[in-house]
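In this view, the complex is presented without one of its protein chains, the others remaining in place.
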Amino acid sequence: MTALGHILRRREAGIALMIVIFCLAVGAYKPQFLTLDSARIILLLTPLIMIGAMGQMLVILARHVDLSMGSMMALAAMASGMMFRYAPDIWWPLGFVLSIGVGMALGLVNGLLVTVFRLPAIIVTLGTLNLYRGLTFIMSDAKQIDRQYVPSALKAMSQTSPILGIPWIIFMSFGVALLTWWFVMHTRLGRQIYALGSNPVAAPLRGIDVTRVTLIVFAISGALSGLAGIMYASRWGFVNPSNTGSGFEFQVIAAVVIGGVSINGGVGTVLGTVLGVLLLGCVAAALPLLGIPGTTQNAIYGSVILAALLIDRLVRLQGQRSMLKGARI
Amino acid sequence: MLKKSMLLGLATSLVLGGAALAQDPLKIVYIGKNTGNPYFDSITGGFVDACASLGCEFEFVAPATAEATSQIPFIEAQIQRGVNVIAIAPNSPDALNQVLEDAKSKGILVLTVNGDVTGNEDKRDASILPVNFDIVGRDQVEMVGSLIGYEGEIAILSATTEAPDQNKWIVGMNETLKSDPKYAKMTLVATVYGDDQPEKSTAEMEALLANFPNLRGVIAPTTVGIAAAAQVVQSRGLAETVKVTGLGLPSEMRDFVKDGTVTAFQLWSPYNQGWLAAHFAKGVLEGTIKNEVGGTFEVPNLGTITINANNMINTQAELTTFNAENIDNFDF
Partner (left out) sequence: MTTGTPQIAVTRDAAPPRPGWHVALVRPEAMTLVLLIIGIFAGSQLSEFFLDINYILKSFTISAEFAIVALVLTMVIIAGEIDLSPAASMALSACLFAWAQDAGLGMPLAIAVGLGAGLLMGLFNGVMVIALQLPSIIVTIGTLILYRGLAQVIAGDKSIRVPDWFIGIDKIMVAGIPLPVVIFVVLSLLLGLVLGMTIFGRQIYLIGTNEEAAKHVGIRTRRIKMTLFIMMGLASAVAGLMTASRLGSVRYDLGLGGELQMVLMAMLGGTYIFGGRGTILGTFLAAWLLVIVSTGMIVANVLPAWQLCVLGVLLIVSIIATNFIYSRTQR
């Protein structure tokens, strides 16, 4: 089996192929889709999801799930937003520290509930999804942070940068992906997350401190949600207690799952997740370009997710069949 | 015999008179579309000030999300609380039919404020609108026309596909473009929907720019849409070629106006709607205002207001235009 064969057999190749086929299909109908401009549009639709997907990926790898990402994002964004509003002369990059810090704290609460009380993460985060959203409203007195309070320098990060005019936010999202890749590939902790997720029962026997790893995973998820929060303010120029982060966790989970991360933990790669995010970004950019009415767009989204799952399933079945036949791969 | 009936008459009038003197303050509630929406804070401001001066009790409530049915439990709760007036900005034209009928049957005055239950007007007593919705389409076309020299391709970026207000205005825009020769050189190339979400509105705006390279103007009659469109134009530096206008909040558009991305846009005064609604409600319930088509009534600071067909009341006659000269005068 050649090296190329090895590459093509991998899950990520499947997703990459889907992206290519999709873009070519759309491009055949609308050539504007295949321009650099279009690439910029697609990339700008995805940075928040990319950042969130990295955190969610780690949580899912550990065989948990985090449904509270959107609410953590809102609370963290609101914290910085209120700081910008009531202390307008403060050095604005402190907002990053605040948002990431708040996010990490919220994530730790999730982690503590999961580890100390041994509660299923899906329910804990369902509860904190509501709790954190409620706190966001209370903290902000249900008022949004208007455009004029968000520092222009922060907003500029989503507009441009001295490097080829590519907005900082795009570098940031890929930077986070790169860091995550390095983390899971080259640190002991990263490997432990995989081990924990693939076999939680055996993990302590392998010397993995389950509590520590779980707490760290949720803390990272929270921290990245916080980062996504302040980048929301950067990208859109405002923070709204009701809309910011609403539905975010579902978009993120969809991207992660499409990217080949198994919901049962232990399986998945950063590359796959990045491709999953990009695929959803392409679909999001293509639908309005094709003039598909808003009423059908959701039907298409659902179909894309199901199609990706089906393909994944078929690929896995194929792999199993070859294994059973004793074929050498 | 005579003495007895006189005594009865005296007693009755005393009781009635006493009751009139000891009348409870009117309870008014305004149900917004959802919380965290700055627009409704302005309307509430009007209500609060009016009720303070009129001696009514006022509360503002709103569901957490703006779904079609999310207001139903709130309306039921207000009926249970025995309010006298339910003012509401409806999230759906007909999902509230049954529950509004319930309210009316209990003698509660039902007003829709800032929007209407199109097609189900009999379910409410009157509708307080910010401006005559029939002229919005026409004025917005004129606005964009004046910015692009009355010539070129334009597009509309709306909210959700089923938003009744926006759809009404879009109908008006189409009619104006077709019938008025002043706009003969302008073509409407697309109407797209951003669902009142910044991400979707941005994606649709980008698609517009990509699909129609000769686009000159965009009308976005929704505060989320116009902000998103302006942001796209700003980040791509297209302020000279593509003119964005529509309906926006001064607080959200101020930056764009100051840096030249947006030259002018329009809206009305949400505050005045609340002010008017409270005065109207009190007047109707106390009998000083007759809720009849064609009638008029006075509201302090707003002058004479007419009740139009279908019991629709317009708070002001024309849209207010905001531009670099006056944008700092407003605080909403």
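Chains: A and B, in written order; residue numbering restarts at 1 for each.
As a working rule, a contact is a pair of C-beta atoms (placed from the backbone, for glycine too) under 8 Å apart; a residue touches a chain by one contact, two chains touch by 3 or more.
What you see is a predicted model, and the numbers here were worked out from it, not measured in a lab.
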Only one of B:82, B:149, B:260 or B:295 touches the unshown chain, namely B:82
Per the whole complex, from B:93, B:115, B:145 or B:221 the residue touching the absent chain is B:93
Have a look at A:31, A:175 or A:302 and name the one touching the chain we're not showing.
A:302
Hidden partner chain, residues of subunit A it touches:
113, 117-120, 122-124, 126-138, 142, 250, 253-254, 257, 263-264, 294-303, 305-306, 309-310, 313
Had the left-out chain been drawn, it would touch subunit B at residues 35, 59, 61-65, 67-69, 72-74, 76-77, 80-82, 92-95, 97-98, 160-162
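Definition applied: only the chains that are shown with their structure count from here on.
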Based only on mean CA positions, could you tell me how far subunit A sits from subunit B in angstrom?
37
In the complex formed with subunit B, which residues of subunit A make contact?
30, 32-33, 37-38, 41, 44-45, 133, 137, 140, 142-144, 146-148, 152, 158-160, 167, 236-238, 240-243, 284-285, 287-289, 291, 293-295
Over in the complex, which subunit B residues touch subunit A? Could you list them?
34-38, 41, 64-65, 160-161, 190, 192-193, 195, 197-200, 202-204, 206-207, 210-211, 227-228, 231, 234-235, 251-252, 254-255
